[in-house]
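Reviewing the structure listed below.
All protein chains but one are shown in place.
All chains are identified by letter, namely A and B, in their written order; residue positions are counted from 1 within each chain.
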Amino acid sequence: MSRRPLLREFPPTTWYFRQPRYLRYMSREITSILIAAYCVLLVFGLHSLAAGPAAWEAFLLTLKSPASIVFQLLVLIAAVYHAATWFNATQKAMPLQIGEYFVPGAMISGAHYVAWALLSFAILFLAGVI
Amino acid sequence: METITTDIAIVGAGGAGLRAAIALAETNPALRIALISKVYPMRSHTCAAEGGAAGVIKPDDSFDMHFDDTVGGGDWLSDQDCVEYFIHEAPKELLQLEHWGCPWNREADGSVSVRPFGGMKKKRTWFAADKSGFHILHTLFQTSLKFPSITRYDEYYALDLLVDDGRCQGLTAMEMRSGELRQFHAKSVIIAGGGAGRMFPFSTNGAIKTGDGMAMAYRAGAPLKDMEFVQYHPTGLPNTGSLLTEACRGEGGILVNKNGRRYLQDYGMGPETPVGKPQLKTMELGPRDRVSQAYWHELQKGNTVTTQWGECVLLDMRHLGEKMINERLPLVRELAEAYLGVDIVREAVPIRPVVHYMMGGISTNTAAATPLPGLFAAGECACVSLNGANRLGSNSLVELLVFGRRAALSAIEHLQDLPPANTVALNARAGETQARIDELFSRSDGTESMSGLRKEMMDTMEKNVGIYRTEAGLKEGVDKIHELRQRYRRVILTDKSSVFNTDLFQVLELGSMLDCAEAVTVGALARKESRGAHQRLDFVERDDTNYLRHTMVYHQGMDSPRIDYLDVVITKSPPGVRDYSGDHK
Partner (left out) sequence: MSNSPPRSHPPLAAPPEGAAASLGRPGGSSERTVTLEVLRYDPDTDSEARFQRYEVVCQEEWVVLDALNKVKADIDPTLNYRWSCHMAVCGSCGMMINGEPKLSCHAFLRNYEGVIRIEPLANFPIERDLVVAPDDFMDKLKRVKPYLIPKQEKPISEGEYKQTPAQLMKYRQYSMCINCMLCYAACPQYGLTPSFIGPAALTLAHRYNQDSRDGGRKERQEVAATHEGVWECTFVGACSEVCPAHVDPASALQQMKITSSIDWIVEHLIPGGKP
C-alpha cells in the first residue's frame, strides 16, 4: 500500500462551537442582525413621521412598550459590543508608525473610544438630554 | 524504480543548497535542477543561526584583517588560498542577499549595520536582529520560488550516490510520504546536507543534522577531512542546548563564574575590559574554542555554578538594558524566558558549552569540488578548509553562500564534454540501494534497538571526544564506535509501514551518524597535538612539524577507515601565536 491522505471534514454549520474564539467571532457577526433590525425600526419611524402627527405619536407609544424597550436594550448592548470590537480592531488595520516605532495599539484604539465618548456627549447635549 | 533524469542534483535545501540552486538557475536557465531535501527548505537548520554573517564592508576594515582573523582563529589549519577567495566573495554575497530582500539591520543613513563578533578584529558581522540565519534561509527560499527551472523534491531522503566510470552520476532517494525509491540520474551532484552534531547528546543542532550528506559521500569513496575538529559553542542553554548567540557577548554580555569573576582573563584572554564596553578580539570576544575550554578549566577548579541542569557559568547581560536587548537580542530573551524561566533583562542566565558545528566534512578544494569527479559539496557538510581547526562565529553563514555558489559554477563546468551515462550500470547501482532497504525491512535476526544504539553512540562521543581528549579515552571511543557499527547491522526496524516511516529514517540517520562518528574518533586519536577545537591533555602543544596537515579519512566498508594526510596551503601567513590579549600588551 502507499499513501492515502485522510481528509477531515470541516463541519460547515457547527464549526464555531469548536473554539471559544470562534464563538466570540460569531457573536460579533450576529450583532449585525440586531443592528439591521434596528435600522428597519428607524425606517418605520421615518415612515410614520411622514404620515402625520397621529402616526408619529402612535409610533412613539409603541417604542415605550416593554417588549420594545427590551428589544432596544438588546440592540444597544449589541451595538456597544460591535463598536468595541471595531475600535479594538483599528489598531490592527491602521497601525501608525512615527519615526522608527509604532504608536502603541492601545493608544490608537483608545483614541477611538475617546472620540466616541465625545461624540456621544455632543449628540446627547444637542438632543437636550444633558 | 522510477528514474528522474536531470542535469544537476542538489542534496539539501538549506542555505548552501538553495544558494547553489539559484546560482545554477541564474547562470543557465535551460539547466534542469533537482533540489532534493529530507525536509521542506524552510525547516533546514540554517534557520537556527542567530548572530550574523561576516563580510568586509566598512571603511575601517580590510580584507587582510578578515584574512588574519580567520587564519589565526583556525589555528593555521585553514587553506589560505581558500580564505583569500572567501573574504573577497563574502561582501558580494551579502550584498546579493540584500538585493534579494534580506532584512539586514541598518544604520540611520540606510547602510547596513555590522556588529562585533568573537575573534574578529573589526566589526564586520552583518545581522538581522538575532535571527540572521532564519532571514537568510527564508530570503533564499523565497527567491528560489522565482525560478521555474528549480524542481524541488521536498521530503525525499537521499540514500546513496550512483558512481560509475569513476565519477558521480546521480543518487538514489526515497520519497518519504510514499516510501518509494527513485533514482536521480544527474551529470553533477552537489551535496549540501549540513553537519552531524546530533551524534553528540548535547547539541545546538536540530534533529535533522545527522550527517547524511557526509556519510553518503564517504561511503561512495570521497574522503572526510579534519572531522576531529568539533566546535563547542560556549553559550548554550543548559537544559535544551538551545543556542544563545555569540552576539550576546558581541553586544556586551559578560561571562562570570560562581564568584562573580570574569574568568576569561585567567585563560590568556585578559586583562579584563570594562563591563558593557566590549573590546574586539579579547575577553568575551575571544574565539569559541578558547572560551569553551575556559569553562572546562573552571569546572575542574570548582568555580562553576551548580544548577538543576548541571554545572554552569553565568552570562550576564543585565547592563545592556531592556531597550537594547529587545532591539538586538529579542530571540535570546524569548528563549531564556521560555525554556529556562530567566529574563535576561533582570537576571544572569546559566549557560554551558554545547556542540555546535563540525569544522570537518567532505573534503573539497577551493572550487568546492571533491576528489570524486562530478561530486561537489558546500556548507557545513563540506570541509573546504576555510575554518581550519576552529571556525569564527559568523563565517559559516557566509561560507554557505560563497561556496554554495562556487559549487554551482563548478558543477556547470563539469557538464562539458561528458561521455554518455551507462544507464544499465547506474540501474545496477540503484538496485543495490533497493536491496539494502529490502534487507532492512525483511531482517528477522534483529537484536539491537535503534534508540539504544543511538544513546550508546552519543554517550561515547560525549565521554571520549569532548572538549578535552586523551589517548585512553579516544582509544575507548574508537573501539566503541567500531563495535556499534558492527552491532548496527543487527538493528531492528520496528515500523514496516511504507508511509512517512520515521522509524526507518531514524535507523538510516543512525547509520550516517555512526559513519561520521568513526571518522571523528579515528581522526582525533591519530592527531597527537592540540590545535583549535582539538585539545589533547596528553599532547598539549600545537605541533606544526607533524600536524600542519589535514586529516583525510577514507571509508573501508566495515573495516576501520584508512587515514591519510594532506598538507595545509600556506600562502602568506606562517603559523604564529594566537593572541587574544587585546591591546594591553
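The rule is short, and it goes like this: a contact is a pair of C-beta atoms (placed from the backbone, for glycine too) under 8 Å apart; a residue touches a chain by one contact, two chains touch by 3 or more.
Please read all numbers here as calculations on a predicted model, not as lab measurements.
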Absent-chain contact - pick from B:207, B:428 or B:472: B:207
Contacting the left-out chain in the complete assembly, out of B:101, B:321 or B:576: B:101
Options B:47, B:161, B:517 or B:533, residue touching the unrepresented chain: B:47
Option touching the unshown chain, where B:3, B:300, B:422 or B:451 are the choices: B:451
Touch list for subunit A against the chain that is not drawn: 1-8, 10, 12, 15-16, 18-19, 21-22, 25, 29, 89, 92-95, 97, 99-102
Missing-partner contacts on subunit B, residue numbers: 39-40, 42-45, 47-48, 92, 95-96, 98-101, 103-112, 131, 134-135, 138, 142-143, 145-146, 154, 177, 206-208, 239-240, 242-243, 256, 258-260, 305-309, 312, 314, 316, 318, 331, 335, 338-343, 346-350, 450-451, 494-495, 497-503, 506
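One rule holds for everything that comes next: only the chains that are shown with their structure count from here on.
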For the subunit A and subunit B complex, residues of the former touching the latter: 1-4
Subunit A contact footprint on subunit B (complex, rising order): 177-180, 498-499
